[in-house]
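For reference, the structure discussed in these notes is given below.
Omission of a single protein chain aside, the complex is shown with its protein chains in their original locations.
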Amino acid sequence: MTAPLNFHLEHYDGPLDLLLDLIRKQEINIYDIPIAQITAQYLEYMQRALEMDVELSAEFIYMAATLIHIKSKMLLPRDPELDKLLPEEDPRKELVDRLLEHERFKSAAEMLHQKRVIEEAVWSNPQIEQFLAEDNNPGLAVTLFDLVKTFQVVLERTKSRPIYEIDKEDVSVPDMIRYLRNVFENESRSETISARGLFERQRSRRAMICLFLAVLEMVKLQAIGLVQNDSFGEIGLKRLKGFESAFGSEQTMTVIDEGYH
Amino acid sequence: MEELDLSQLGEERPSGGDEAQLKAILEAIIYVTDEPLSAQQIAAALGHPIDKIKRILDELVAEYARPEHGLTVREVAGGYKMATKAEHHEAVRAFVKKLTPPLKLSLAALETLAVIAYKQPVTAPEIMEIRGVQGASVLKTLLERKLIAESGRKNVVGKPILYKTTKEFLVQFGLKDLSELPTLKEFEELGRMEVVEPDPPPETKAASEHG
Partner (left out) sequence: MEELDLSQLGEERPSGGDEAQLKAILEAIIYVTDEPLSAQQIAAALGHPIDKIKRILDELVAEYARPEHGLTVREVAGGYKMATKAEHHEAVRAFVKKLTPPLKLSLAALETLAVIAYKQPVTAPEIMEIRGVQGASVLKTLLERKLIAESGRKNVVGKPILYKTTKEFLVQFGLKDLSELPTLKEFEELGRMEVVEPDPPPETKAASEHG
């Protein structure tokens, strides 16, 4: 059988779209679909798509299976007596219902499109800016979607955090000592922390220098020690007994703050 | 800036002049604001009874509806908004500069939007079932354009997110509210009418199916 249609191979947005087009273009009564004919045409479309390397999604294949299933069901002879007792539903019915439902939404989409065409011909020119107070700075009106998207962006940024110079005033040696103190406080007592890891997390050269000086300060205070397990291995930072006495009160930090001021 | 006592603006002094004054203020307010304003919002802010505000707004709508006006006061998304009339678009277009940002939606996006508009709140799997297509990427477009929004979760296995249309949807499609959408049944009847009954070509006769 030759296909009566010029298929626009990439045109169909799913198998329901293709089936509807086959039915409507041939002016077939949707309530009495010649299933063998439509199945053949449908399979031919898939064949052609295959030949032209058009990728068909799984639902096209699933629909092909459905069509063949319906076709085989319709070929089975039915017992007229049983039919009287237990009238069997038309095997095409479920498919027809789905097609009709799909078509209704296609019409609804068309209706929305027409409404947009009208809206595109309408212009509004609000002048609210003139009446907004200066302190009424515009921000973002946000939705849940914005919230998730923002979080995603933050996480993406964390992954590919670039090295850049931040404001010179931003990081100081005392800052870095506090930072290290926090890091150690969040780790279990015996944990060795990779020095390289700490430096890699810094985002500016200045921060790295401050971190380096902070490490030296803390070693001097005997709050932490440096460990290296084998001669060219990773250098690790380890919390020492002096940690508590050094940071138990704010006094140490006050002295350091003054020293670096 | 000093807060003006809005009650001075003609409240409770039932003379015709005051009503004209109030109408003038309503016209100015609708002209100025970018969001559709509901009668209730306006009434609350101006300290006038809502009935009175609504009556004067309806007068404004009727007046601008007359053909000698190129502007219209429309009811959109539950509020009132001033705009040009669509029928003058050709003449106006030449003078418009970047006023309405274009909203171009693909057919897939429009269909998805239609499903959400009619079935809301609805989940992504339900939308895909109706459209017969996998893939939810158009949902992202619609969310980004604020035409749809999340609306809780459906209490079924997997707790899928529910979606609904937004006020922006009403604005962009010029709808007063959702009830203004034609019913799905109306589309069905349209479809039925199109079925040009008998005369199927001979080879499509159902009989040949079974033979």
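Odds and ends about this structure:
Order of writing sets the labels: A and B. Residues in every chain begin at 1.
Just so it is clear, a contact is a pair of C-beta atoms (placed from the backbone, for glycine too) under 8 Å apart; a residue touches a chain by one contact, two chains touch by 3 or more.
Keep in mind that this is a model prediction, so the values were computed, not measured.
Between the chain not shown and the residues A:Leu50, A:Leu82, A:Leu132 or A:Val255, the one that touches is A:Leu132. Of the listed positions B:Ala39, B:Ala77, B:Val122 or B:Leu143, the one in contact with the omitted chain in the full complex is B:Leu143.
Across A:Met46, A:Leu99, A:Ala121 or A:Ile224, the residue that sits in touch with the chain not pictured is A:Ala121.
The hidden chain makes contact, of the residues A:Thr150, A:Gln222 or A:Gln251, with A:Thr150. Summarising the interface, chain A meets the missing chain with residues 110, 113-114, 117-118, 121, 123, 125, 127-128, 131-133, 136, 138-144, 146-158, 161-162, 164, 166-167, 170-171, 181-182, 185-186, 203, 247.
For chain B, the residues touching the chain absent from view are 1, 3-4, 6, 9, 17, 20-21, 23-29, 31-33, 37, 41-42, 45-46, 67-71, 82, 84-92, 94-97, 99, 107, 135-140, 143-144, 149-153, 159, 161.
Here is the rule we go by: only the chains that are shown with their structure count from here on.
In terms of their C-alpha centroids, the spacing between chain A and chain B amounts to 29 Å.
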